[in-house]
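There's a structure below that I have some questions on.
One protein chain is absent from this view; the other protein chains keep their places.
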């Protein structure tokens, strides 16, 4: 039971692989992914009506307090180029 | 990087359109939607075994601190009539 | 509108039924479930490529402050034996 | 004799797969047909039966008889929910009574399809216009159900409603344009418009695969029905009795009307089955929106876990037996 | 006379189901075909058309004519985006112009399939190698589009890009190995390799169901196209004009080339349709990754909500009419 940071990301489905790669390079070893996320953002609507390549994916993970900044900086170029959301909140991790 | 409110909603799938309309009327321009949410609440079980019209949808969005109240008030009639969840938590938005 | 605990769990799909049973025994009457969650953890990768029996499920629920501990203790054996995530965060519940 | 027809009905692969589904749940097998596959099967069946209906109408032509059958269908779709409502009010509140009444006024396409499969097996013909009757009977009960609620709920006792009530025109539109009816009617019209040429191209898909896909769909219905039976545990004898006796009452009235109007044996069975069956998708979805005060797990489970298996397993062969006796 | 062909095209079940889809949205029906069913239909159609193409090539053999047709196909796939780009630059920025140009340089497999269904209906033959042309025309426009951006964007004005630019080899690989092209080409090769024996086993799946599944796929395309039309509301007359006139211009060039190369009527129609159609899946996905500055809802909606219906409904029969006149 630790106080940790809970990070949630939404990126375009086509960017899932590069994002995971960067996360893994940053030492993230545990994460959960929910696919087929639709929504709306700065880059317009993302849907899966035609093909799920144009939908989004949601990634949930945790990190120690203070590590969220560097994770964000590493993903920033992808998020800014292709769109995406990056939120951090506080959580207590019982098992994570 | 801002301290913001993170709002998560679950409503019956058939109410997604009216809920999005009200959110957009309230100036919400960015959100993520996860469909095919099942679960249990005051209105009984929601499943997608027969048809996904009877399942739920999860909506995630952010707002500035203080705006959550009016968003809730606007959705309240729908949530009370058709069921639904409305939670608010604190988050730090790096990109949102 | 109450300050509450927001609990999110990820467990292997095959453990959904026993987990829900324990939750219900603990008085949890409302929850939302997102299926087909993939990811990575201590127990390796969970995917749904072959069959969704090997994927994970995400469960979201709320409880009164202080109740999270006993919920965790009750699920702990399952989480430790079969894998899973258990996070708790603070939230304000408007309708839940 | 009745028993042999029941057996002949049961020994159809689709009906047997319904039992397999139920058995899977009772034996706690993990057999599952995940969404959206059941949705696809149901779209397919609507497409197939609509297209075939259109093609049959070309072959048979239109006639006065058809018009009268369609009128009778609409009449039954409006009447059944009205008398059901008053029966249900004996024990239930306005909202649940209206929602259940609407459920029983409408129809179950799969029950119709299963009956048509039995007719095909027994080489008893039926008219393509019966598909039109199916389409016409899906929606009126929704409107009647909402009407019954609004009429019954006194302005005074109605709780102030922050969500504006859906206007009538909207209700009518939604009732008539729900996806199932829309696909069914469109397919029927396209079957009509494209004639033999269209049929020749589509038949290997819509006709040859029909039985196999019906098996899968009924397998899934068996899974769902068995899961829902638990929901009825606290429902009490009134509700359970209604679920099993109402189809019989509606069937009796249906058979009488069919006899009166001089329908053929095949058409009479289908008409009877439309009257006797209840909706578990379209109407529940509409009621969930327009009468949210009612309890969906109640009206869905009644239609799905009791009335549907009852009709599929014993109803259809018995109705046919009675019709065959009365008609000869 | 032209009108009768348009009518004959429209009275095809697949085209009529496209209208049903559009009508469902306009009438606000809740008809829906959820993912991944449309994805499955699209994989099926690629498999079926690829396999059949391979089988046809065995029957017809290879020839110089085929080689020349394939070269012409690649040439058009490279040229169309180039001249489109300069037309689009009159009103649009580099990114959007390049992305739209790429979209129109590539092809729509379903438009091709609908045209081939009309040919089959009219008993006009076509060569299996046209499927190879389809495959060859899918990807070059992606490369040309990216090339146009990189050439146009001056190093100075380019914003410093923290994400390393994708190298050319990678772009080429991705363009040639996108899932659709890969499945199409693989199926064609397997159809070639396994000959009559393979065809005999696969035909009941790939050929007999073809029309039915095409109906479902076009039903879904109708739903999506109608939903996307709204996206074009703020697009302005230039963009709308481009979406409707560009296919005609490309068709005219295509017909001219086909005449010049002495293609048969069937091959000429398919070649024309490849030139006239625009991509709404493969290219948009590639552009979303490689030209993220462009607006996807613009180029997808143009290709899907205007050009696609235009070709399906009036384009195909008119192109065929013109070809039949010129060829006789």
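Read from first to last, the chains carry the letters A, B, C, D and E; within each, the first residue is number 1.
One rule holds for everything that comes next: a residue touches a chain if its C-beta (ideal position, glycine included) is under 8 Å from a C-beta of that chain, and two chains touch if they have at least 3 such contacts.
Remember, predicted model here, so these are calculated numbers, not experimental data.
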item	value
Contact residue for the chain not shown (choose from D:24, D:134 or D:246)	D:24
Touching residues (missing chain, whole complex) on chain C	12, 14-15, 36, 43-45, 48-54, 76-78, 80-83
Positions on chain D where the hidden chain makes contact	11-13, 16-17, 20, 23-24, 27-37, 121, 204, 208-209, 211-213, 215-216
Absent chain, residues of chain E that touch it	35-36, 39-40, 43-44, 47, 51, 173-174, 177-179, 182-183, 186, 190, 193-194, 197-198, 201-202, 204-206, 208-209
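What we mean here is this: only the chains that are shown with their structure count from here on.
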item	value
Dominant interface by contact count, named by its two chains	D-E
Between chain E and chain B, distance of the C-alpha-averaged centres to the nearest whole Å	38
Interchain centroid distance [CA atoms averaged], chain A/chain B, Å	20
Residue numbers of chain A (touch at least two other chains)	34, 36, 76, 80, 89-90
For chain E, residues contacting two or more additional chains	30, 34-36
